[in-house]
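A single protein chain has been omitted from the complex, and every remaining protein chain is retained in its original position.
Which chain is which? They are A and B, in the order written, and residues in each are numbered from 1.
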Amino acid sequence: MAGIRLSVPQTARKGEVIELKALIQHPMESGYRRGSRGEQIPRNIITRFECLYDGEIVFSADFHPAIAADPFLTFYTRAVRSGTLAFRWTDQHGEMWSDTATLTVT
Amino acid sequence: MKKRSPALAIAAFLAACTPSPTDHAGLPSADVRSGYAFLTAETQAMQDDSFANPGYLWVDRGSDLFESAADGAPSCASCHSEGLAGVAATYPAIDEDSGDLLNLEGRINQCLMRHQNLPALAYESDDLLALTAFVANQSAGMPASVSIDGVAASHYRNGQDYFFTRRGQFNLSCHQCHDQNWGKRLRGDTISQGHGNGFPAYRLEWQTLGSLQRRIRDCDAGVRAEPKAFGDPAYIDLELYLSSRASGLEIESPAIRR
Partner (left out) sequence: MPDQPAQPETMFSRRTLIRLGAGSVLVAATPLPVFATPDDVKAAQQELFGSRMIREGRVTLKLPAIAENGYSVPLSVEVDSPMTADDHVRQIAIFSPRNPIANVARFQLGPRAGRAAVATRIRLGGTQAVQAVAEMNDGSLWSGSAQTVVTLAACVVL
């Protein structure tokens, strides 16, 4: 059960470059840590992030174990039209989490 | 045994009942400053941005839990319809019914058991952290203001004694680092005053949100003392002393700390 927090402006002018922030709760277990009995804790990380603007990928990222826990991203996109911004995370096992935000472009 | 006059006996009795600020000379109140002041600018920015601060993930979850009614039990919101602004700033506090000193986690668990017929939540469980973060965040920006009068006085004194007692293989007391050497360097770190006004806090070292109890246990382990169990009465008393010591500092939960 991964909590998600998004920062998306509610409105923007057409053509304006807007700042987007996406935060998801995930331990991003690197696979290099050891537990209290010395056992190696297996790797468990989100490997892919995608931001879709009305279904079209406008930004994406590949994560390696060096991305900190509770991965956080700030990135930008051009407000081309009113629509839905979808944020999608996929982990190494294929499990997926997503959330959406509506953008009104004037 | 020396014979004491009745006046002296009464004076001694009164002195024993009220916490005296000169029992253990701690931080002058003008010097009191939050752990926030000991963070780098980048980490302060991380705390201040509620979208960059991962602690808010737990506040969000706590808000959901607060509103939801589980298994037919009444939701927290059904009683606390006006929210809980300012409450966390007064904790730890004496529970009127039992007379026990409760910290925020203890109070939340007591509510769960007594008013909602739900089992208590374990320390550091996601749900308890979420509820604690949510309730504490409702007091964000408000000054810590606990009561150390009446029944709380003996708890305050216990907590104060703990703070001033050397412990562990390093034989250090909290007082030595956090009253006498704050602001100085320990390895690459700058020693803070050890207040706790930002807890539950997202600690970079833990890579997650954690309670003040967890932090206190880490402090004990840090001086190579055996940490007590979560929720140990000594630690609750210590939390009361810490909150009183931090009087006036704003609650910052969920803070970012190293």
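Just so it is clear, a residue touches a chain if its C-beta (ideal position, glycine included) is under 8 Å from a C-beta of that chain, and two chains touch if they have at least 3 such contacts.
Predicted model, so just to flag it, every value in this text is computed and none were measured.
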>> In the whole complex, not just what's shown, which of B:Arg61, B:Arg107, B:His195 or B:Arg214 touches the removed chain?
In response: B:Arg214
>> Give me the subunit A residues in contact with the hidden chain, please.
In response: 17-18, 30, 32-36, 41, 53, 56-69, 71-78, 80
>> If the hidden chain were put back, which residues of subunit B would touch it?
In response: 39-43, 45-46, 122-125, 185-189, 191, 204-207, 210, 214, 218-219, 221-223, 230, 258
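We take it that only the chains that are shown with their structure count from here on.
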> If you average the CA atoms of subunit A and of subunit B, how far apart do the two points sit, in angstrom?
Replying inline: 33
> How about subunit B: which of its residues touch subunit A in the complex?
Replying inline: 51-52, 54, 56-58, 60-61, 207-208
>> Under the stated contact criterion, what part of subunit A meets subunit B in this complex?
In response: 3-7, 21, 23, 25, 27-28, 68-70, 72, 74
